[in-house]
Structures are given as structure tokens and as C-alpha cells.
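What you see is the complex with one protein chain gone and the rest in place.
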Amino acid sequence: MATETASPSIQLGDYIVIQRQKYTKLQKFGSLDTTATLGKETLELKSLLDQPYGSTFKMSVKETKPGKRGAQRQHTLELCSETELNSTREALGISSSGADNRDICDNGEAQSLKSADIEQLREECNESSKIIEKLVENSKTFHNRTEYSQEKYLRKKEKKYFEFVQIRQPTIRLMLDIFYRQDAEKIMGIRVDTLSQIISYSGVCGLGSYLLYESGTNGLLPAAMLNSIGAGTEGSLVHMHPGNVPQKQALLALKLPLEQQLRCVSVNLYSVLREFYQGGETIGSNLSVTEPTEVVREETQPETPTEDQPEAIEPSTKKPKLEEVKGEANKGPPRWQLENKRATALMHNKFDSLVLAAKEHPSSILQALLPLVKPSRPVVVFSTCKELLQETYMELKTSGKVTGLHLTSNWMRTYQILPNRTHPEVNMSGNSGYLLTGYTLR
Amino acid sequence: MATETASPSIQLGDYIVIQRQKYTKLQKFGSLDTTATLGKETLELKSLLDQPYGSTFKMSVKETKPGKRGAQRQHTLELCSETELNSTREALGISSSGADNRDICDNGEAQSLKSADIEQLREECNESSKIIEKLVENSKTFHNRTEYSQEKYLRKKEKKYFEFVQIRQPTIRLMLDIFYRQDAEKIMGIRVDTLSQIISYSGVCGLGSYLLYESGTNGLLPAAMLNSIGAGTEGSLVHMHPGNVPQKQALLALKLPLEQQLRCVSVNLYSVLREFYQGGETIGSNLSVTEPTEVVREETQPETPTEDQPEAIEPSTKKPKLEEVKGEANKGPPRWQLENKRATALMHNKFDSLVLAAKEHPSSILQALLPLVKPSRPVVVFSTCKELLQETYMELKTSGKVTGLHLTSNWMRTYQILPNRTHPEVNMSGNSGYLLTGYTLR
Amino acid sequence: MSFLKPKTHIEKGDVVILYLSVSSMHAIEAVPEIVNKKGETIPHIFQTNYGSLKVENIIGVEYGSRVELSKGWAHVLQPTPELWTQTLPHRTQIIYTPDISMILHQLEVRPGAVVIESGTGSGSLSHYFLRALKPTGHLHTFDFHESRADQARDEFRRHGLADFVTVYHRDVCNLGFTEELDGQADAVFLDLPAPDLAVPHAFKALKLSGGRFCSFSPCIEQSQRCIQELTKLGFNEIVSMEVLQQESVVKTRTLPVIDLEFLKLPKSEETTTTTAANAEESKAPKEVKKYLTSSNPQVLPGHTGFLTFATLPPNIPKV
Partner (left out) sequence: MSFLKPKTHIEKGDVVILYLSVSSMHAIEAVPEIVNKKGETIPHIFQTNYGSLKVENIIGVEYGSRVELSKGWAHVLQPTPELWTQTLPHRTQIIYTPDISMILHQLEVRPGAVVIESGTGSGSLSHYFLRALKPTGHLHTFDFHESRADQARDEFRRHGLADFVTVYHRDVCNLGFTEELDGQADAVFLDLPAPDLAVPHAFKALKLSGGRFCSFSPCIEQSQRCIQELTKLGFNEIVSMEVLQQESVVKTRTLPVIDLEFLKLPKSEETTTTTAANAEESKAPKEVKKYLTSSNPQVLPGHTGFLTFATLPPNIPKV
């Protein structure tokens, strides 16, 4: 990454981030027939193939189908140059603006174009700047508005008619934005400041062995940690989860090199703990515990990168069918057993930090996992429920096993910085969640 | 108040606010011999008498006494004109400033004046601008500092040597600032935003009858409510407290007209509740319950305005002596019984809102006082402990006696707004406390 | 007339708050009949999410009572400025209780005070000023938008507050607060796009014995210019701040507590080799624990405005 300068190109099987103005969406580009839906617009993705990431494409209406919530438009995409991306405002060259809004009476009849006119305009005319020009021409109040109010109007219209999308390669930053905006609950409400601090306080980096328990973040937490562990490094991650199949969407979307992917071992919490306490006797005694990665690599290679992704996206709703389980069993020990073996080997060597993001009460999980962490190592516990961390704080303080305890949360606010119009954004996110951090003692 | 234009003058017995730059202090001007202590400076107050509030006085060193923490200087005060108050910066006319601080090595030897020199300078020279001028002259690094850094230096020095004090009349705003800064615990940690909201949500104003329970705020809460009730209006306040003697400092400091003072009835919580439930039979049956104010006014007049203030300031530590109690008893029913009678009359008529600021669990107090509030009236409960209000919230919600329940706190931050140096202040207060608000139902 | 003083029963003509839930309340006028669009007088029926209310029926009812709707019930409350702020017809962006409370405190408004306000806007803040200064003070409120001034004047009259307020239609930035008010005000409040232009007028309007000043501005540049002007004219105690109220959502949460200790003990009889990992989970003993918790709502107000306060000291010459 340090030396590459050309952007990688978009490939089938990739997860891509589609951006239209400030709206972003994570989409799997599974086949040439794949379409993506952005509100009322459906985009055919086939022209993306082999184009470099970061490119901008122009949407052209191909057909309009009546849908439940108004017309649904199908678009083709065409690669376009930077010069086409002029600001709508410049194109329109608005100049005369009223000094204030005292003469404006908002009676809802300011726009003389009917909505049918606008819909027709939209099919005929591919460029948002042209559509907006027409709207401004037919607005009775536009030229009496203040400059501020004009800009607000233009931005609103531009958002609706903007005809360009950019295709970007998923990163932790972009995916977190998307996940948090779409449904913060699916990533346990982990906000950007909190995720960034989990990474800092846990100390996860290219060297060391890390332990994570999370009860479901769409793969975001293991992906963020594995991203910090890096490609071509020595770090490893044991990722414990309470379900059947780990949630891995964010991990897969990062398109990490295989060697890096394999350094994340995902295991069921109960299963691996039983294996750890009692394992080696009942099953898999033919596997070498000291070199588990070699054995597993061959096992996992065929199914890892892309093909099983649809299943991995929403694993909690699907249970492996009996046939599949039997099928795997015929080939040798099932994959989860091999992963358990690899994980227990790392567990016996102990970890360089522990991250815990549980929907359950963290206390009993912490009790089970804390002995697996070396002394003088960070522990980070995330919860949306402060009351749980208060209890955990007191337990840890009393136990004397962890020092430097801090229970923290964050206040984060973004700003609008514009000439003469600088102010904090009027809405802010209310919940960062809470972090309990400390360092293990011998 | 609406028509007066000349400022009232400073009288013996007044509480006064002494302001030196941003530092303010509440002081009783009890006699001509009264002195006030501001850090290492002792001020003789006698020259304040009959001068208008808002005046500025110049401090002149009269003598220097060695004290435990260095020299303690005794000053006389002299009324001075506005023109003497030039900014130190203008007087010095600093011009050349380094562009940044890359050439400054802070080795602690920048000032060539010794501290004895400075002390001597201080006795000889009455004007801070002159002292600072000398300090700047003898500073090796001052002219290499950035303008920002120079100003910071000057402000620090000005603060130390500033020779003017302003005498202001106490208001709720000024007293709250002083109390909160000096010892927020003594006013139960009620911050400015919270107090302002207690006044709003309780709806206390010139019309109506209000009920307050507080377990000790130096008189601030009853003073703020009585201030909102106003002079020459119809409102009244029953102020319940858990101690022997109500804390009244802030109330006395406001120097309200007597008729207004008398509309605040301060009673012990236990005592008045017993009187309310069982009263009328055992004692004071000779008192008219319907017109209690007339009777009490005569009783309280001689001891109200100023003379008993030293006791009122810290009442919790002193218990009335047996003699005093007996003495009062000889003159007729003790004052607290008369106050109880007045309060119970108001309690039987019910109140137009309830404010509760308890160090105890608010729940049982609320249960006892809520039946005294008319329907469709505000209830405001303050606590520094959110957990208590959570419980109270749930109890009230379940009871169905109060609707529109909100549990709130505030985030408040002040700003430094200066050309090219605008930013929020680097420290902020962490605790506003919590308010539980709602409206009673029938 | 229900804003004048505390009342016990609903009278004809009162504004009444119909309280359905924390997020749903309405201000309705307690009149039995209204005139519809066709000019006909018809019974006043108010529609809610819980069905309709025949408004005639609430006249004479005690405030705080429960009233029946065709598909449910609601409570009738006497309006306060706080409830009014949440239900009033928005004609402009309004300021809410947390900022308003700070404004009243910092401006030291109490009965008898003479206060100047500009602009009147939706009259939300005016109602708070009026509660605080009546029955002995007076509010002078200015708006440059004629219809807003007219609407506010009419509203104050209907709310029984006309005696304590004068509403002006006037461009105060250019024309000031009228000569009659020179040296009359205890406090001046500005909510204007260019507060700095009105600061010299505020200076003139404040009493010779001094007074308090406040400007509310959404953008920091407005505050910066305002403060420059205040400093120039000799105001002191200049303080700028933000106040954001944070609601706590109180609820009982049920949380799973998982037991992992049993995993240290060998399994008794079950076979392990052929069942999938999830078999473990389904057998894991789970209890739940209840917690009374509170948390912020997902979205909080992030900004309302910057409040700038200042004092005009006494005896500053005004020429």
C-alpha cells in the first residue's frame, strides 16, 4: 500500500461503496447483472468492471417503471471526466439576491411547474443543472430569497437531481459511516469516536496476538482490528462470537490479502472455551496444535474469499443444514473444530489485549477471558449500557486484577464552517456508548 | 425598579459584592470597621458608605503585615473616576512582537527583578500599570513573545497587581456566580443553567402560591423564587427545610422590601407537616388561621432585616439555646409555630407548583408534598444523583399522578471570542445536576 | 385568557393544552363553535390521533382532568410558556426553554422590569418575558415583518397579556427602538441576523443606571461582530455561551447474563463430534437481569445558538 500509486480496479465479487453526493452505500458487485438501488433510482453496475476505484460515473435514465412509492427509474452508468463535475451553482450563475426574507410570503404556490412537468423534464433532460435551471426559472420567489436561502434551495434540488455517482473501495472509515447511518443497532451502536478509541486503547497493531469477543457488529469490529494488524505483519486475532457463524460482511468487504484474512480466527465462545478447558481428548487429536495454520489454510482456501458471502452477511438467521454439517464431516473434522484448535493454541500462549463488546452482561465473559490475557496489557470493554460497566468497574476494582480503570464516553459534534455562516451542526448523535478501559496486572 | 434611574447607595448592614477584575465576593458591610479580605489584600470598607452602587474604588496600600502565606497588605479605598480605568495594555503601548515563539527558551530566568524588588516596587508604586511596566522592562523574553503570549503575560500580571475594585449590589445572578465558584456543594451543585430552568419550569412569578423544599442552598433557592415572585405582587412562597433554622444568606443579601420578605414563609419540614395533619388542636388556637400574615408581621419585624444575619448564614451548625427558646416562649407562641400556622393555611389552599431540591431521596418527600399541589401545575425535582431521579421517574409514571415527565440535564460551555482567537473555553463545568419535571393531574 | 395567572377551571376562550403524550400535544381554543371555510358557524370538533374531541365539553372542566376522545383520552392542561413553546403555530424558528431560561436569568428579569425584545418572531420568548415581568413591568417587542407583529399583538390580547406588552412593526437595525424608549430599559434582547447594527440602539435604550444585554445568534461570526460593537460602546462582563439540554430516556432494560463456568466441567453424556457449534449455545444456561437505565436519545440538539451577554455599567454618558 505504501508504494502503489495507481488505484486498483473494480472486480466482480468486490464489495463497492457507491457515493451520490453525501449518500453512501455498501454494495456487492456480484455479477454483471447486479443492480444497486438508491432511493428511486436503480443503477446497472456492469459498466464498472475494470474501471479504477475512485472513478465517477454519470447516471442516464434507461426506463421508468411505476413503483409503489412513485416512479422507479432504471439508469445505466457511464464513466465521466472530472470536468463534467462543475458545481451547479456556477453553471446557473445566480447573482441578484434579496437582502433578507421580509418580502417572502410562503403560500406554497411559489413553483409554477407542476409535478408532472418536472417528471417529464427529468426523463428528457439528463443533467441536474438543466433541471434545476428550469425550476429556478419557474420559481416566483427564488430571486427574492437571501443568498443563504437560495443556496439552501439549490442544495436541496441538487441533492434530488444530482446525476453522478462515485465508486469507492470500502475502508473501515467508509463502512462505519454507512453502517452507523443505516442502522446503528446492527453494529451495536459503536460510533466513530468510540471505534477509534477501541483501536487505540486496545493497542492492536502489526505485532502481537489479540482477543476480541463481540456479539454482532456485521464484522466491523474484527475488520477494524484486522485492518490495524495489517498485511504482511505478525499480528493475529482470535475473534469470539456467540452465534453459529461469525458475522463477516465488513471483513470480506475489505478484500484483504488471504494471509491477512487467515490471521483472524473466528470461533464460537462456548465451543472454544470447552475446547480450551477440555479439548485435545475428545476430537481432532490428529491435528498438530503447534502448527494449526498450515493445516487449516488448505481446508479453508476454497471457500474463503467470495463465494460464501451471502451466507456470511446475515448468519444469525440461518442455521447450517444437517446435510452441510454431514458433508463437512465427511471431508474430515468440520471447519469450526479446526478453528477452535487454532484459537486454543493462541489462547494457551495468552493475548496482548482483550476487546469485549457484548450485548450480554460483560462481567461473566470478562471473568472467563481475563485469565487469557498477559499482565500489563490493555483491556477494553464496550457497552451501550453504562449501568453494566459501573458494575463491572466495581468488580474489577475489587478484584485487583486490572488497574488504571476508566469509564468514559464521548461528546462529538460536527461543524458547518462556511464564510459568515459558521456554527455547530444543529443535530448531533446522542450516544457514543461507554468504554471501560484498564491494564491487567500479574 | 422600573422607574428608578439613579443607583441606590451603599448602607451599613448591606451585603455588597466586591469585584476585582473577574473575582467577586459577597461581603456584609456590617459596620464602619468592617474589612474584606481578597487573597493577600485586606480592604477597609468605611469609605464605601453612602456612595452609589456600581462605583469603582482605588486600593491604596496603608500597611504591610507579615502573614502566614507571605505579606498581607492593608488597603484604604478611594472613590475613583472612570477615566482612571485605562487598560494596562494601552498605557504600556506594546508594539514589537515576535512572529512566533521559536526563539524562546524558557529557562526560568527571564525576569531579572527579584521577588523582594517586586515587593518593594509594590509598596512604593500604587498603580498596577507602573508595576507591570517595570516587570516588562526587566523581562528578557517579553519582546520576543508573540502578541498572544504577550497579552497572556500582561493579563496574568494585571490580575495580580490590579488596584481597582467595584462595589455592586447583590443580585441572584451575581450571588449564584460567587456561590458556585466558591463552593458549589453549599448550594447543592445547582449550576446557573439549572437554576434558570428551575425558575422556568416551576412557573414561579408574581401571581400564585409556591412550595419549595430544599435541604440547604445558603438561601439561594428561596431567594431566586422570591425574586421571581417580585415586590408589590400577589405571589407567596412556602419554603420548607429540614433543619432548625432556614439558611437565608442570599435572601437577606437581596435587601428586598419587607412586604416581599414576609411573603416567604420558612418552616421545618417535619414540624409543618405535623402541624398540617394534626395542628389546630394542641397549640396556637388563639391565632387566626385565615389572616396569619398580620399577626406574624409584628412578631418578626424587629428581628428580620439585618441583625440576626450572622446566625442565619450558617444556621446548620448552631442550635438555638434553651434561653432563647424560653425567651421567645414568654412573649407568646414561638416564631416557628406562627410560621407553621401561616404555612399550613397556604397548604390547605394548595400550591401552584412544587420545587424540590433534596439531599435525601426525593421520593418520600414528593409523596408527602404532591397532594398539596393543585392539578395541572408544574413539579420540578432537582438532584445531583441521576439514579434517584430515575427511580422517582418510574414511580411517578406508574402512579399516574404526574404527566409530561422529563428527566434532563444540561451541557453548557462558554466561549472566548476574540479576533482570530475564537474557541470554546478549555475547561467547562461537568455537572449541571438533573431535573425531573412534569405536570400534576387531577 | 389562560396565560394571565394560575386558574383552576377552563373558561370559554381559554387556550388549553390537550396533552396526549410526550410527543403529541395540541393548543386548542376553548370555544364551542368555530367558523368554517365557507363562513358557516359549526360546532368546534378537534381531531387527534386518538379520535375527536367536542371542544364544548371541556368548558368548565378542571385543569388537569382527563377528557374522553372518541377513540381514547387525553388530559387538559393550563398552558404555560413551556407548553406553549411546544405547541404554538411556528411563524419563525423559535428559541426553546433551556436558552430562554438562561436569557431570563442573565437579563435579571423580574416583576417590574422593562424589557426590549427584537424580533418578536413567533412570540415564544415574549410569553416567558411577560410571565417574568408582569404584573408591574412592561415588554416592548419589535418585528420588521408586519404580519408577524400583527399576529403577535392579536395573540397577546387573546392570551390576556395585552396590558403588559407593546408590539411594534419596525426595522430596529436602521431605526432604533423609538425615542420614547431612550434610557427606559432594564434589559435588551436581540435575535437578529445583524445584531451588531442594533447594539448602538440597545445602548441608548438602556437606563443610565445600567442594564443587561443579550444577543442570540446561530452563527459565530454574528457573535464576533456583536462583541466588537459591545466592547466599543463600553459594555463589560461580556460572556458567550452555549446551553444544550440533554434528555435522559429512562427505561427498564432486560439483559442476558451468560454462564461460562459450566464449560470447565466435562459434558455428561451428549456427543460432541457431529453437532455444530451452535448446539453449545442452545444448551448454555442463560439468565436475565433487569436494570433501570437511562440513556440519551439517538439524536440530540447539537446547536441552537450562541448566547452573548453583557452589562452596560452605570453612568456611561450616552452622547
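Some observations on this one:
Note that the chains take the letters A, B and C in the order they are written out, and that residue 1 is the start of every chain.
Please note the rule applied: a residue touches a chain if its C-beta (ideal position, glycine included) is under 8 Å from a C-beta of that chain, and two chains touch if they have at least 3 such contacts.
None of the values given here were measured: they were computed from a predicted structure.
The chain not displayed here makes contact, within the full complex, with A, B.
When the full complex is taken into account, the listed residue touching the unshown chain is A:233, out of A:9, A:64, A:138 or A:233.
The chain not shown here touches chain B at positions 100, 102, 105, 184, 242-244, 267-271, 273-274, 277-278, 282-283, 319-320, 325-326, 329, 334, 336, 359-361, 363-365, 367-368, 384-388, 413-414, 420-431.
Considering the complete assembly, chain A touches the hidden chain via residues 1-2, 4-7, 52-54, 82, 171-173, 192-193, 195-197, 199-201, 203, 205-208, 227-234, 352, 374-378, 386-387, 390-391, 393-394, 403-415, 417, 419, 422, 434, 439-442.
Just so we're on the same page, only the chains that are shown with their structure count from here on.
With chains as nodes and touching pairs as edges, the resulting graph is an open line. Taking each chain's centre as the mean of its CA atoms, B is the chain most distant from chain A. Centres computed as Cα averages put chain B at a distance of 27 Å from chain C. A straight line joining the Cα centres of chain A and chain C is 38 Å long. As a whole-number value, the distance joining the C-alpha centres of chain A and chain B reads 51 Å.
Looking at chain C, one finds that residues 220, 242, 246, 292-293, 306 touch two or more other chains.
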